[in-house]
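Note that this complex is displayed minus one protein chain, with the remaining chains in position.
Our next item is chain A:
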Amino acid sequence: MSYKQYIPLVVTVGQVAIFPYYIIWLKGVSLTFSLFAWFFAAFSFSAAWGYQMYQSKKDKNNIHISFIYIGMGIVYIITGFIKTTFENLPYIVLLLQIILGVLQGYFRAWHSGQKAYYLQVVHHYLIVGFMMIGLSFVKVISPAVFIAVFGFLLCGCGFLSLVKKTS
């Protein structure tokens, strides 16, 4: 399998594995359950928008997917580096949810059109299952640490695909 097949796998596995940590973090910054739910709604609406953005694109071969990875990575890094709760945090979180939603929707639309999509889906479910069992034995340092690490991983994937594509 080439980098073109590995990177989407890393992204999809990582997203699912990091999700529980992200939920814990999001719960911590939500002031009420309503707000927590609204953050998810914002993410979903944005993902639909991102998905549609890709689908309506005429030239589907000319996609800078590397920048989508880097964008998602930056969101996770920001999330991981927000040290503590402060008054304006919900406003920032809402913006992050929208950006993440758009990027994820866009990525999902692109991914589902790839040749290796079927194989990657099967593999990603299996890998996630084993990973989550493994992670359950790890004492949580802080959700933010895992989220930030994943952010850096995504940025790495983005740069790698950018370099490979250029070369």
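Note that a residue touches a chain if its C-beta (ideal position, glycine included) is under 8 Å from a C-beta of that chain, and two chains touch if they have at least 3 such contacts; residues count from 1.
We take it that contacts and distances are computed from a predicted model.
Chemist: If you had to name the missing chain as UniProt does, which of "Multiple sugar transport system permease protein", "Putative zinc-finger domain-containing protein", "FAD-binding oxidoreductase" or "Monovalent cation/H+ antiporter complex subunit F" would it be?
Modeler: "FAD-binding oxidoreductase"
Chemist: Going by the contact rule already stated, which one of A:Y6, A:W49, A:Y117 or A:F159 would touch the omitted chain in the full complex?
Modeler: Only one listed residue reaches the unshown chain, and that is A:W49.
Chemist: Could you tell which one of A:Y6, A:W38, A:Y117 or A:F159 touches the chain left off the display?
Modeler: Within the whole complex, the residue contacting the unshown chain is A:W38.
Chemist: For the chain that got dropped from the picture, name the residues of chain A it touches.
Modeler: On the chain A side, contact with the omitted chain comes from 31-32, 35, 38-39, 41-42, 45-46, 48-49, 52-53, 56, 84-88, 90-91, 94, 98, 101-102.
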